[in-house]
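Here is the structure we will look at, set down as structure tokens.
Every protein chain except one is present and positioned as in the full complex.
Going in written order, the chains are labelled A and B, and every chain counts its residues from 1.
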Amino acid sequence: MIGQALTLSRLRKSYGDIVAVNETDLEIDAGEFVSIVGPSGSGKTSLLTLIAGFEPPSSGAIRIGDKDITYLPPYLRDIGMVFQKYALFPHLTVRQNIAFPLKMRRRAAKSTIAARVEEMLELVQLPQHGDRYPSQLSGGQQQRVAVARALVFDPPVILMDEPLGALDKKLREVMQIEIKRIQERLGATVIYVTHDQEEALTLSDRVAVMHQGSLQQIGTPAELYRRPSSAFVADFIGAMNFVPGILVGGEPGKHVIQVAEGIVLKATSGGRLAIPSKGSAVCLAIRPEHIKLAPRTGKAAGMLAGAVEASIFVGPTQIVLVRPEALPGIVLRVQMPADQIAGLERGALVAVAFDEAMLQAFPARERLAA
Amino acid sequence: MFIDQSPRLPALPVSAGRYERAAPLRLRRLAALLGSGLIVGTVLFFLVLPTLLIVPMSLSQTDYLQFPPRGLTVDWYRRFFSDADWMAATWFSFKIAIATTLSATVVGTMTSLALVRGNLPFRNTLLAMSLGPMIVPHIVLGVALYLVFSPLQLTGSFTGFLVAHTVLAVPYVVITVSASLQRFDPTLELAALSCGANRAQAFFRIVLPNIAPGIFAASVFAFLASFDEATVAFFISDINGKSIGRKMFEDIDFNLTPVIAAASTTFVGLSLLLMALAHAFGQPNDGR
Partner (left out) sequence: MRQPQPFSRSLRLKGRPRARSMRSYAPAASWILIAPAMAILAIGFLYPLLRLIMLSLSAGPSATYGRLLREPLYATVLASSVVTAVSVTFACTVLGYPVALAMARLRKRAAALTTACVLIPLWTSVLIRSYAWIVLLQRNGLINSVLISEGLTQGPIKLLYTQGAVIVAMTHVLLPFAILPIFSTLRAVPNDYVRAAHSLGAGKIKAFFLVTLPLSLPGVFAGAILCFVLALGFYITPALVGGPESMMMASLIGQQTTVLLDWPFAAALSTVLLAITLLIVVAFRKSLSFSKGLSSVY
């Protein structure tokens, strides 16, 4: 295993009044694959820039293993990096590109370097392309060369900055598997920046969500999906329905929330923030697969009634959009098995039932900020 | 109105009308194409012809300037290459041009690096300053340099010319090299740093090879800027050190013979050769 642990403590970067990265703590284990996701401008690339050493932090520390690298220049950090547009050296062949980090280190003999480069070409499945120039390769092939160049010197930490962003969807999926395969085989510590949350969930051991320069939550894909710590994370990872309401009772962790006249729901606390006091505005979050629909004829009290606005085929499941009568302006996204949609065609009247165990309440202001 | 008119518009005449109009339209387009081609061609002819005319002039047998030339001879070339004055001026200018090329290319490239990649206050002022010699009338600079050089006995000297021509050539280098630096993707430099190259290694192994075509082209421009320069040379030449520009100016002004045509043809040939080299080696080598 080549990977080492990476620790960020209270890392901060500001440009004048603009805070790019805000007091970030992050511990990544050796050999772990961690993705950093967030909308553009959330500070994820700035964070990567600090780790790579292209910009000095305003304060805080970066450690690899037990060594402080906060103020080391990038060329002494031993961090492998894959850039957004590959950044292959256009005047060097594939072989020379991959050999470049080894030549800069002047540790190994020529024959060792040559053997190592061939090994890397095998690893990224480009053994026939060593003498080509980058401009003679396809996007996917250039990407493989970039990965090989970042890995060739067994770096303890590898950074990838949206490495698949320039590829089309099909190729991106192939390369995701490829990157994961190589990472697992070498036991490399990888920090992977992407704006594509699906890609992050597919690849990562853990995913870190950034928003406005701050780390919102870090956890396994399942944790982020099931227990988002804020309305922003809930919204950013996967699909989520939000319903506004007023806290009317309950106890800590078990809230009773009124969403409309005569309609009261029970929800758990979402996230770290405590719901303030009775009477305050909250927002309820629920995943599309945790809403049940049933055809209805009349209207019963305490039941959320609605009409189907659209029914969308997405393969094994069906997405049904429902407009509840009692919640003006809200369209619920419901996901259900394709074989259970009888009677739910467009315009059908339905009864909406939430799986209350999966209903989470967040402070309403937080939702607005997101 | 509408109802009234519609029956009068049967289908066939409409399409026939279109067809009739098509031919003149195509003709008009052809005429426009020919017309614009003619304009461009005339201007290009105007640009190139005077220079090309020198070649037959230099091969003419008559010893006064006449066109069209009568008879063919290489006598004027022989005279040019055997005339001590012409040769002295040519070699003097050649030495100056080579030295200017070296100094202007190095100094100009360093300036471009500082201006494009550096971190400098008053960047625009410094840029304007380094391009200034291109804008200031050469006669003004010539007079000014004479005033400074004359008491120092630098007129007609190699050093004097080197300083003056480096000043004149640096703007061309700065413009050309800055352009290729701006085309260079700075991420490549970061990539080199992350690969373990220090700043100097990243520059010499990654940045320099990628901007080398631009630097080469810049050095050709620097050479020509020096070798072809006549106005400043007119003022800072003297009897002991006369550049080819000054020599040609004098001969054109007082002593118009086809030797000038022979010399000109030789120098135009040299310029063309250098331009071709700049073009051939001025392309990036990335396997394309």
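Definition applied: contacts are C-beta pairs under 8 Å (C-beta built on N, C-alpha and C of every residue); 3 or more make two chains touch, one makes a residue touch a chain.
These numbers come from a predicted model, not from an experiment.
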| item | value |
| --- | --- |
| Option from B:163, B:188 or B:206 whose C-beta touches the chain left out | B:163 |
| For chain A, residues in touch with the removed chain | 1-2, 4, 30, 53-56, 64, 67-74, 76-78, 101-102, 105, 107-108, 116, 152-156 |
| Chain not shown, touching residues in chain B | 32, 36, 39-40, 43-44, 46-48, 50-51, 53-54, 57, 65-68, 103, 106-108, 110-111, 113-115, 117-121, 126-148, 163-164, 166-167, 170, 172, 174-176, 178-179, 186, 189-190, 193, 196, 199, 217, 220-221, 224, 227-228, 230-231, 234-235, 245, 248-249, 252-253, 256, 260-261, 264, 267-268, 271-272, 274-275, 278-279, 282 |
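Everything below uses one rule, namely that only the chains that are shown with their structure count from here on.
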| item | value |
| --- | --- |
| Touching residues on chain B, where the partner in the complex is chain A | 185, 187-188, 190-198, 201-202, 205-206, 209-210, 284-288 |
| Interfacial residue positions of chain A with respect to chain B in the complex | 52-54, 73-75, 77-81, 83-85, 87-91, 93, 100-101, 104-105, 132-136, 149-150, 153 |
